[in-house]
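Incomplete set of chains, arranged as in the complex.
For reference, chains read A and B in written order, and residue numbers begin at 1 within each chain.
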Amino acid sequence: MDYQQLIEEVYREVQAENLKGKVADYIPEIATVDPNQFGIALVDLKGNLYGVGDYLTPFSIQSISKVHTLTMVFHRFNSKLWSRVNVEPSGNPFNSIAQLEYENGIPRNPFINAGALVITDALCSKFENPLEQISAFINEIAGCDCVRINQAVMNSEKNNAARNTALAYFLKSYNNFENSIEEVLDVYFSHCAMEMSCVELAKTFSFLANDGYSIYANREILSESHARRVNALMLTCGFYDEAGEFAYKVGLPGKSGVGGGVAAVMPHKFSIAVWSPELNEKGNSVKSIRALELLTDKLAFSLF
Amino acid sequence: MDYQQLIEEVYREVQAENLKGKVADYIPEIATVDPNQFGIALVDLKGNLYGVGDYLTPFSIQSISKVHTLTMVFHRFNSKLWSRVNVEPSGNPFNSIAQLEYENGIPRNPFINAGALVITDALCSKFENPLEQISAFINEIAGCDCVRINQAVMNSEKNNAARNTALAYFLKSYNNFENSIEEVLDVYFSHCAMEMSCVELAKTFSFLANDGYSIYANREILSESHARRVNALMLTCGFYDEAGEFAYKVGLPGKSGVGGGVAAVMPHKFSIAVWSPELNEKGNSVKSIRALELLTDKLAFSLF
């Protein structure tokens, strides 16, 4: 399989379809990004890189960082964290609070906002300088000192924090929050405000295609069994209320962010990152999702 | 890999754990089944059969039959049926009606009761004798004349049909029902009341592990792309409100029934059916799920 040819073909076909969406507008720093950008980067298990379009341009990874933070505390997942966050698809928008009430303060999964806040809270319990640790971790698995936090985006999110702050206090009212809410939200908004290019992002997902072992960090990041479980979680819960449709059409474990990025893995083959800012009404990138659909069609394989 | 040795090991270990659950009690015919029965059958892509325990004993396949009926109308799925039933996990019990109201009469997926009723309704629109067609189809892909409808179970379900009848009328109130409600429910209860042994059931799922081609029917049942999509649907929606946990722990596409059966596939490797009547509180067989979890652990592979 010639991956470079493949992603170029996919790139051209998606561009030709002239798909339209809407750039996320809740913070000015993301709203003003050029909507026409579109990039794809693929990394195979030997570290060969393939890229097309704007695959070297950094963008805000937003919720995709929830996979990184989950990974950092995953070893705790099989014991203590289990009781604090569930692993079921939510069937609701990512920032819904109603379901959290019906289920007594236990978020449905670690990728909806409430669940990700619990994960970041667990990181704040574990590390003295959680943000430094997160950056160091992501740089390590990306194999470069490339990750940076966009402070303007971070400040902007902080100034629009009412909904997430409500979720945090609500979790606290169910005793499902350990640290200062302000501290945790700072860390949360910071890791969501990280910027990376497609190629860097694809590298950070490489270990998930490789049974947990990162060829960039030269170490086992997760045990094989844990890596599989993170993939399972991404497949069932990685695309908010559109997870079923992504599994149905694309069939790869992946995670999207409102910055327009999507990272995904084909286990035992490659990891891939696609980016284009315009979103559909569920908050997932129109072109990125279409690109992954075409790619699995052309490869004639998916998980299934 | 010696599959026979593998499933025998799994069988012994599960038996040793002495897990307890509760046999479904809503109809007498199922409630009186011997709760200690437990069988496993595995079929590889060449047709080699492996079995252990009560793998030759027929049991009520119940909701597992929803995979068979979905398959029969799946080619319509990409056009007309799409607008009648969704492909998202529900995040709610299998017989919930509340979500159906919030989402204006479009069931979340074809495996919750409301969605399965829409599928059976579509079958009734397509065939003059839908029940005969369903039986013929299942016999064909099982490679034998083995399927039979347990009339006592069927009648019992009909006499406890209030909830499903409410779902059907509710669908009709949203114009999402084409045929006579009584007729469709008759067909629905009949296919849920079908009996098969583990080995027969595993054979009927073989085409889903084989890119859509059945070695028993000697024909393509679904296109490769459609077979993958049915698998994706089973993975995200096959276990009611426990789908995420099954994907997380087991990582195989599968479908459970309240009779205690579970059928699953490892794409490009094998199909498998496990049966034991005692259920957990979500309605899935305690031993069957544990067996599949152990099996994927031992095989050290799953989808991911």
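In this text, a residue touches a chain if its C-beta (ideal position, glycine included) is under 8 Å from a C-beta of that chain, and two chains touch if they have at least 3 such contacts.
Everything numeric in this text was worked out from a predicted model, so none of it was measured.
Here 2 copies sit in place, and the number of copies making up the whole complex of this structure is 4.
Just so it is clear, only the chains that are shown with their structure count from here on.
In terms of their C-alpha centroids, the spacing between chain A and chain B amounts to 32 Å. Against chain A, the residues of chain B that register as touching in their complex are 86-92, 99, 108-109, 224-225, 227-229, 231-233, 235-237, 241-245, 247-249, 251, 253, 267, 297, 300, 302-304.
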